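Quick one: this structure, given as structure tokens, is what I'll be asking you about.
Every protein chain but one is kept in place in this view of the complex.
Labels A and B are assigned to the chains in the order they are written; within every chain, residues are numbered from 1.
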Amino acid sequence: MSAGVPGRHARRRRAVALLLALILTAGGCRDDSVQARYAGGPALDGPHRRGGHIVMTREDDPDFLDPALSYGVYSAPMIETVFHTLIDYRHVPGKEGAELLPDLADALPAVREGGTLYCFRISPRARFGAPLHRRVTAADFRYALRRLFRVNCPGVTFYRHIVGGEEMLAGRDSSLAGVIARGDSLYIRLTRPDPIFKYLLAMSFVSPIPEEVDRRWPNAFSQHTVSTGPYQVAEYTPRRRVLLVRNPEFGGTPAWIDTIEIRLGVTASNAVAMVLKGKSDGGFFEMSAADYAKLRRDPKWAAQIDVADGLNTEYLWMNVRKKPFNDPRVRQAVACAIDRRAMPKVWSGLGEAAGEFLPPGMPGVRRLGRYLEPDTARARRLLREAGYPDGFSTTLYGWLIEPGPRELAVAQQQLAEVGIRARLDLGETSGYTSMAGDTSRHVPFGVYSWYADYVDPSNFFDTLLNGHRIEALHNQNLGLFDDPVVNAEIERAMATADDSLRLAIYHDVDARVMDLCPVVPLIHNRECRIYQPRLGGWYRHITRILRLEDLYLRDPEPPGVSAAVRP
Amino acid sequence: MTGWLVRRLLWCVLVLVIVGSTTFAIFFAVPSDPAALVAGKYATPATIALVRQRLGLDKPKPVQLGMFLLRAASGDLGYSFVSQQPVALAIRQAFPRTLSLTVGAVVLWLLIGIPLGVVSALRPRSIWDRAALGVSLFGISAPAYWLGLVLLWLFADRLGWFPLGDYADLTSAGPLAWAHHLFLPWFTLALLNAGWYARMTRSQMLEVMSREHVRTALAKGLPRASVVRRHVLRNALLPIVTMLGMDVASLFGGAVLTETVFGIPGIGGLAYRAIRMRDLPMVMGTVLFAALFIVVANLLVDVLYRWLDPRIPGEA
Partner (left out) sequence: MSVLEPLAAPPASPGAEASAAPAAEAGAPWAEVLRRFRRDRAGMAALVVLSVIVLAALLAPWICSAALHQSPYRLHIMDRIAVHGREVEVVSDDGLPVGPNPRLLLGADLLGRDLLSRLLYGARFSLAAASLGTLLAVLVGLAAGLIAGFYRGLADAVISRFVDAMMAIPVLLLAIALAAVLRQGSLGIVVLVLALVNWTYLARIIRAEVLSLRGRDFIEAARAMGASDLAILTRHLLPNLAGPLIVFGTLSVAGNILLESALSFLGVGIQPPSPSWGNMIQEGIAFYRVAWWITLFPGIAILLTVVCLNLAGEALREALHPGARPEGLP
């Protein structure tokens, strides 16, 4: 052994000790999670504290900060809290949240002339915020409604029943005669009675737009927003953040929290990590199934998870005009082959197997429970009767967003059991939806998912399964289903004012759809979000994922009291 | 020397032009229709035509390439197709994170790798040598993302010593939090790369130690430590510096895998997302940016060699 350098061993020991010390210090420097202790849950009835600043996170930038153009589940919370409209839903979770209340109007509309005339009076407390600081007039609503047709609002077809609407859609007119504004009074005349029109008036599309601002900055309202809600946009830096501050001009119930910072560019997994570390209070994202699987077993965070029904149905659709799906027996075979009980597993338990087309969370909807267990023998028999004793080959189209590929892989195997050999072709979501919505592409078989825009079955049946709604482009009736009985029943229901009668008609429509199987519902999935313990007032409204104006900061538990989990 | 330097600089510019053209060619020449790529897998012909017009793709290809390269030379890398924000701005924002990641990783892997290599060389075939070679082998053989994941699981999830993912800005969160968040990515990269340096150090040192003048010096009875320090290390370090230059340069181009696993919003993540979303200006910008570093590093290394050892001939 050669003579080593004196002290080399000692130097080495010191170096190791230093490294170890560094690691341990770094480890000890981690933030201690929430200092104060809070009882778990949203504490909807708890004591509300006014003031404070919270941080929410989002991955993508808001699509637009313009109420006429924004149409997305995750942009909606920002839009809806800055831009209020004539009426609004009650701010409670569950089915009671479907009740409508006046907002910028001073009362619910008087509906006259057999349901074709809606009369509103704009409340004197309805005001535009900075920089206008003036009252909202009926003319502002008229301008906004006309503008919907002008700027290609994604939801413009909802309003086609307004007199003059069809002409505006066809480009033949630009005056929208059915909307009359006289001072504080707003009248909207429809071409025919529409029992769900009041729901359409609660959507932020109808939010008033000040003409002077829009004319001054055409096509740039997103950069020059004027608020009519409890919050206004103080700052929007793309890919960094949106800052909402209290709007002092708002005449209704003021919001609790003073300022809300929405940090952009935060992926869902990072967003969860930020909540767990106390860096943010929540966000417009859904927890991944993996995070849900872990956190629901964590005693502290289990109460902070909000599993809510988003009124959704995810389903397979088939092109009923193309072989082999033009034969209802083939479609029924598909329905019998799929084992829907596997779908909630793919979604990590966040959802229930769909035995009907309407989500049971919608008020008045009853579960049908059809095809919940697979029947491969019956499926094979149906295929034989239809002339496919050896099955057939087809392509199943879909998207890449998780857990879509896994869901479709399960469906693919189940179809293969009865002889239907489906090749999977998955692509980016927006590309897939535009391809599927283009009738000239003749897509045979695909997946789709629908969340309710408003709380009425017509949003599902009229949009997705009415043969009269088939468009060449941006079609939503993807399977081109056109059954005269179904069409007639849908339109009869849409003209029926009596709620229970209307829901009964839709129930029959659902049953008939499940018989004819133009669609095979897979799952009604649930959303899952997580919030910081210090935040209260969070809940998934029946139509909104979050109500920013209902959030508040809670008082911590007095020291010495154990943080019991309240139901 | 100056003439050689000028030639080298011209060559660097040429390389960058070739890199830009190759990237351009990949996205434009190989598939049938670049507009179709950008428009998406399922776009309609009408959409594709619109995209083509919007992107200026109806001009002849050499013109497009020329325009892009000219603008790039002045620092304008165009606007992202996806976010409509300037590419140069996005790169400028992402670069400090990549820089943070690289600097720490380099320091760590040099601190780990070179001593390992020295120990190995001084005691070949000993237990230390075998252990060092074993660690090196592990490092160069492990998949980067898997190693990162394992370390993340062990140290962040199980032991809780480090935060899970997320990036802390040096200026806003302070150096301690910054280092705390970056330690696991640094350590991952260090483990992956230290092996190369240990082995290189070892082989270079062994090789130099076998040379005539070193053997002579030792035979004359000069103390081993000073011989090692004076002759062996200095000569052995040259190739290591070369390798370091190349590695640092390629890391500046973005360590895609590490950044993905640890959620660091650096150049690698930017480039990867851009490629997936067919954001051509962003792809060209990040690739050119990365290539710039590699080219500059090559140049610096060549200059260094030239300066240190004028016997070595320049480029043919």
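The definition used in the following text is that a contact is a pair of C-beta atoms (placed from the backbone, for glycine too) under 8 Å apart; a residue touches a chain by one contact, two chains touch by 3 or more.
Owing to the predicted nature of the structure, the values given are computational and were not obtained by experimental measurement.
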(message) Considering the complete complex, identify which of A:D194, A:D214, A:D339 or A:D438 is in touch with the unshown chain.
(response) A:D339
(message) I'm checking contacts with the chain that's been left out. Which of A:S348, A:T429, A:S449 or A:N475 qualifies?
(response) A:S348
(request) Check each of B:Q64, B:Q93 or B:N235 against the chain that is not shown and name the one that touches it. (result) B:N235
(request) Quick one: say which of B:F162, B:F183 or B:W196 touches the chain that got left out. (result) B:W196
(message) Touching the absent chain: which residues on chain A qualify?
(response) 269, 288-290, 293-294, 339, 341-342, 344-349, 402, 405-406, 409-410, 413
(request) With the missing chain put back, which residues of chain B would touch it? List them for me. (result) 11, 14-16, 18-19, 22-23, 26-27, 30-31, 37, 121-125, 137-138, 140-147, 149-150, 153, 157, 192-193, 196, 199-200, 203-204, 206-211, 218, 224, 235, 238-239, 242-243, 246-247, 250-251, 253-257, 260, 271-272, 275-276, 278, 283, 286-287, 290-291, 294-295, 298, 301, 305, 309, 312, 316
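By our rule, only the chains that are shown with their structure count from here on.
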(request) Could you grab the centroid distance between chain A and chain B? Build each centroid from C-alpha atoms only and quote it in angstrom. (result) 42
(request) Mind listing the chain B positions that touch chain A in their complex? (result) 39-44, 47, 83, 85, 159-166, 176-177, 179-180, 183, 224-225, 263, 265
(message) Quick check: in the complex, which residue numbers of chain A touch chain B?
(response) 2, 5, 23, 26-27, 29-30, 61, 238-239, 265, 267, 269-270, 273-274, 276-277, 279, 427-428, 430-432, 434-435, 438, 440-441, 473
